[in-house]
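Below: the structure, in structure tokens.
Missing here: one protein chain of the complex. Every other protein chain is in place.
Lettered A, B and C in written order, each chain numbered from 1.
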Amino acid sequence: MQGIILFTVLASTYLMVIAKRMPALIRGFRYQSFCLFAFTLFAASGHDQPDLYIIAGLLFVLKVSLIPYLLYRIIKRIKVNEDLGLFINPQLSLLWALVFTYLSWIFSTHLIISNKITLTSMLAIAFFIVLAGLFLMISRMSALAQIIGLLVMENGLFLLASTVSGGMPFFVEIAIFFDVFVSVVIMGFFVYRINKLFTHIDVNKLSRLKG
Amino acid sequence: MEIFFILGIPVLLAISTFFMRKQRVFGIINCIGYLAVLFAGVSLFKGIISTGSAKAFLGFLYLDFLSAFFIFVISVVAFAVALYSIGYIRRDVGQGVISEKKAGVYYLLFNLFCFSMFMVPAVNNLGMLWVAIEMTTLISAFLVGFYNSKESVEAAWKYIIICSVGIIFALLGTILFSYAFSISGLSKSLNWSDIVPVAHILDKDILKVAFIFILVGYGTKAGLAPMHTWLPDAHSQAVAPISALLSGVLLKTAVYAILRFGMIIIKSMGFAYFAHLMILFGIISLAISSGFILVQKDLKRLLAYSSIEHIGIISIGFGLGAPLAIAGALLHVFNHAVTKSLMFFGAGNIVSVYKKHNMNAIRGVVKAMPFTGIMVLLGMFALTGFPPFSIFISEIMILTAAFTNGSYVMAALLLFFLSVIFGAFVYHFGKMLFGNLPKGMVVSGEPLSGKLAFLFLFSLICGLGIALPFIKKDLLWIAQRLLQG
Amino acid sequence: MSDFFPKQFFLFDPLSLFFLFVIFIISLPSAVYSLGYLKGGYSSAKITLAWFLLLIFVLSMAFVVTVSNVLVFLVFWEIMSLISYFLVVFDTKHEKSIQAGMIYIIMTHIGTAFLIAAFMMLYKHAGSFDFNAIKSACQIMPGQTKNIIFLLLLAGFGTKAGIVPLHIWLPYAHPQAPSHISSIMSGVMIKTAIYGIIRFVIYILGVQSSWWGILLLVLAGITCLVGIIYALMVRDIKRLLAYSSVENIGIILLGVGLAMFFQSMNMPYLAILSMIAGLYHLINHAIFKGLLFLCAGSVYKATGTRDIEKLGGLIKKMPQTAVYFLIGAMGISALPPLNGFVSEWLTLQAFFLGALNIIGGAKVFLVICAAILALTSGLAAACFVKAFGITFLALPRSNYAKDAKEVPLSMKAGMFFLSLLVIVFGLAAVKIIKILALVSSSVTGFDISSMSFSFNNFTLSPQADKHIYLSTPLLALLLIVLGVAGFVIYRLFGRGKTIIYNTWDCGYYKIGPRNEYTATAFSKPFRIAFSFFLLPYRKTQKIRESFYHVKSFAYETYTTPVFKRYIYEPLLALIFKTAKSMRKIQLGSIHLYLGYIFITLVLLIVFIRQF
Partner (left out) sequence: MFKIIIIILQLILFIIISPVLSGLISKIKNNIRMRKGQGILQPYYNLAKLSSKGEVVSETASWIFRITPFVVFASMLVSALLIPVFILRSPLNHAGDFLALIFIFSLGRFFLALSALDTGSSFGGMGSSREMFISSLAEPAFCMAVFAVSLQFGSTDISAFSGAHTIAVSSIVAGVTLFLVTIAETSRIPVDNQETHLELTMVHEAMLLEYSGRSLALIEMAAYIKQMILFFLIAQIVFPITLPVYGNLPQIFFWILWYLGRIIIIAIAVALVEVSVAKMRLFRVADFLGLAFVLGVIASVCAILGV
């Protein structure tokens, strides 16, 4: 079961990497978050930890519903071109993503000398998600893509935390969720401002400050 | 317990901004509040020196020398900034740059910002440490984008994105730390006070990787090159008093975080690994900042790059590891905080009078604003390490340790870059401070609170340089304690 | 480790006291002079500031020569530099002074960087910053380390002293400061660097091998020549004096370097003698250069220009200043029986006795050094003939000079005192040498009880058995007696009348200031003789009405500032170029910035085993 969930996480990440337009990207993020929710629920039932149920709930409320909703709202409100603005086209992005997957695998095999293949692959997938998030941030011009990239990275970390150390301490986890939510709100606020001042949200064109 | 004052007063002040309508009055109340915080910070520091570490609030807060020291530094700068803000915000309101209401927002954000920074050294849990640092980013992003101009919003965006990415890596590192902790068969905890005693039994390879993530992550926030890119943008666009806070203490809180993890690393595998990384980043920061300082045109960006330089020096100091170097680096944290705050205040005054950031267009500051001009002049020499000012002492301590360690190449590089930076500073500031006023320049008075803030900081800059030989014992003792964890 | 902080603060040995004496004997008259000098030119707040800075400046120098801890030394050394920087940029009206101040403080700071390196290496070996501890640690220090420390110290102090090619700041900074400060800077401040060399290299480090002395001699010889050749070329009177300071630092270092050389050869008598010569010239230079700067300041105050091409005829407008300047110029040109003569004679004598007594090829080297000194003193005489002649003699070349008035009493008092010292230090040579011998022995550690440097109270006699004598009082007496005799003959035998008439004008109808020889013309033979080094070039501009009639003709001649052009400018250009190209890494793309973080991370993880 875990394997299937992990595979869907991976698949949703690939989906995001090849997304060309914002709704697709947000949808990908939603899938991914949902998968993580399922994963956490599964783990919670397995370990019988009440903490994990709460965390899973938060995950569902924040990352599956609220944040994507907010993002959709922003897209609607600012009425800009929905293109992400790709530095690297989807095909090549996919290629990169595969390379990153491989690299993550190597990295996690080096990091953990463990015979448990599932642990290693979970680790690899977590690292891959972090990398994919960073990749999204670097290779997409839109400010929203950067927010989503950041969220993807965060998802990766969540996965990592729950695989390697069985999750962070409870209140830290809560604080992190809160933090992520606040940061999305604040970033959204800045996206509005950027749109207002520049009439676009293409951060690649934000280059007044040099040197 | 002073720590409750320190954390409580900013919160109270933040809440009270909703009820205060007059920014003038509030500015003064704010300042008095931070004076109280300053006293609390000093007495906390003193208390910790005599009693050693302390836990508070169900072990949620943990205070030892290091955290008390950083809290002290933050409280000093926060007080100076509160003092300076009175005049600065009043002038901004008077000139119609911001509205009365926005001034209230400023004070709200300022207090939240200070609260989050005070949290950083106070918390025990490494995860909470991360949360606190991320909070500082989120709050200060508003202060960076405060003026809502194209540049400031751009700077705020870059700031928030780059720092968030960096800090996510720091979280990754933290998770790996906790992983190392969990595979060693101990109960799940991220409390620093739990991890340190068992640091030596943790898996070294994982710690190594984890520390790289920590260093890159918090290093981004600390402004270590080449992750420093957000720093000049944010510092140059923030409200002047906030620039002082950003440069003076925000960066240091990130350094604090690095140190916390560094101490675990040192305990676990000795000094070399930590030292090499810190020195590497220190030198890169120095090299890059020296180049940028040399060809810089924007006054506040210049100061921002100088912060990168000093963070580099601090990181070299910690990297060298001898008690003298550690003491020097700690002192440097304080010295740089006060000196750089002074410089940013000066820059704030200059920019608000000349309405320009471009140093080529600013001439004759000493004539236009004698007090600020002279303070900036002296501050410039203080910043570049001239005696009798305090930075000289800390730099010399670090250099001495470098030579005593036998790392001649590093020391030579350090001296070289310091000289280049000094030259660049004199080159830029000499022209800016002296010379004849531009035509049509109206000379206006300087606000009293600004002058007081200058005097407060300047007395610390000078006083420390002179008083240092007499506090030597405590200082080295602290450094020694620090190394032992 | 706790030795990082000083235990012992002060040291009053003969060397310190000697320098303290030098500092105060120049600073006092300069301070008196500044009473009149500052009045009128500055606002009262600025005058107060000037006094305040002067006070700190003098005190910091006094501390520099008396502290006994390297760290404290460094602190006061930097304070001294800082205050002198403030004094250089004191006239903030002029862009030039800002420029000059910048060059000065940057060069000085680079010098300090070398010093810091040297001091830190000393600390590494001694584990303490106290002079005593370092001195005793130096006895067991490895030779290689000593060599490196020596070179670092030389570079560090050399920058402050103005050793070529590190002298670049000196001709900019000294002219820009107010004149009483120039006098202290040139007279005293650069001497603190000599103090540093003596204190740290000879006293603390201990001369280890003879190449130290030889290196210093070579540098000093180059410094002498370069300094005086440039001094001959310039027409700004204070710049001229500044270059001449470079020259004199060279002469002082010839003495000091020779002392180091002899010390390494273990020849106590000669080491002491050379050291005496160096120190004697040091104090002499302090006196006459202080005096000359004060006189130049008076000229500037009275005329408002420092360009000697615009001056002339001041001897009639400012008779007293002229006399003081003449005395200073005679002193610096080493004319008997004044003080510069004694010290240069002693230096030459030290070279001679060295060449006589040592064994091996170094003899020829010493002889050539002596020749360089002789050439330098010849050129110095030419230079000061130019300086005095063009400034004070003949007709005023411009309205600046025409309207000059004698300066007030306080300024005259300062100059009078120093010119008196020029004479006294020439005549009382024997007394002074006895004192200097004490100083030298305390530095070099040689016993002087069996050495004699004088024949009687009026006659110097290095190496008594060689019958080498010099008696300035006797020379002075002879000169006066015979001069008077000449005058008597002149009165007795001559019967004709003396007529005051025009200068012969070759039948040309009117001879005026425009016919006078200029400073540039005066130095032309030198410019051509040293053209291989000065690389002179000229700019001419003709404005023609027609092919046959040239309406006006402008002719300017320049010399290439070799060190600036071929050392400093390329270096600076390189640094700036690197910095500019570095700027490209930060062009505002946030994607790139994120990429940096990623790459850093990847690199660190790939190379994790390297750390």
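Note that in this section a contact is a pair of C-beta atoms (placed from the backbone, for glycine too) under 8 Å apart; a residue touches a chain by one contact, two chains touch by 3 or more.
A quick note: this is a predicted structure, and the numbers were derived from the prediction, not measured.
Engineer: Specify the shown partners of the omitted chain in the complete complex.
Structural biologist: So, taking every chain into account, the missing one touches C.
Engineer: Which one touches the absent chain: C:49, C:393 or C:451?
Structural biologist: C:393
Engineer: Which residue from C:139, C:450 or C:498 sits in contact with the chain not drawn here?
Structural biologist: Per the contact definition at the top, the residue touching the missing chain is C:498.
Engineer: Taking the entire complex into account, which one of C:151, C:374, C:438 or C:585 touches the absent chain?
Structural biologist: The one listed residue touching the chain not shown is C:374.
Engineer: Name every residue on subunit C in touch with the hidden partner chain.
Structural biologist: 312-313, 315-316, 322, 326, 330, 333-336, 341, 344-345, 348-349, 352, 355-356, 363-364, 367-368, 370-375, 377-379, 381-382, 384-386, 388-390, 393-395, 455, 459, 466-471, 474-475, 478-487, 489-490, 493-505, 511, 513, 515-518, 521-526, 528-529
Keep in mind that, in the parts below, only the chains that are shown with their structure count from here on.
Engineer: Which chain has its Cα centroid closest to the overall Cα centroid?
Structural biologist: B
Engineer: Please name the chain that ends up farthest from subunit C once chain centres are defined by their CA atoms averaged.
Structural biologist: Looking at centroid distances, A is the chain farthest away.
Engineer: How many angstrom between the C-alpha centroids of subunit C and subunit B?
Structural biologist: 44
Engineer: Counting in whole Å, what is the centre-to-centre distance of subunit A and subunit C, each centre being its mean C-alpha position?
Structural biologist: Taking the mean C-alpha position of each chain, the two centres sit 70 Å apart.
Engineer: Taking each residue of subunit B in turn, which ones touch at least two of the other chains?
Structural biologist: 157-158, 161, 165, 209, 232, 292, 295
Engineer: Which residues belonging to subunit A are in contact with no fewer than two other chains?
Structural biologist: As it turns out, subunit A has residues touching two or more other chains at 134, 137, 146, 203, 206-209, 211.
Engineer: In the complex, go through subunit C and note every residue touching subunit A.
Structural biologist: 583, 586-591, 594-595, 598, 605
Engineer: Of all residues in subunit A, which touch subunit B in the complex?
Structural biologist: 111-112, 130, 134, 137, 143, 146, 150, 153-154, 157, 160-161, 164-166, 168-169, 171-172, 175-176, 178-179, 182-183, 186-187, 190, 193-194, 197-198, 203, 206-209, 211
Engineer: Within their complex, state which residues of subunit B touch subunit C.
Structural biologist: 157-158, 161-162, 165-166, 169, 208-209, 212-213, 215-216, 220, 226-227, 229-230, 232, 272-273, 276-277, 280, 288, 290-292, 294-295, 322-324, 364, 366-367, 381, 384, 386-388, 392, 396-397, 399-400, 402-404, 406, 411-412, 415-416, 418-420, 422-423, 426-427, 430-431, 434-436, 469, 472-473, 476
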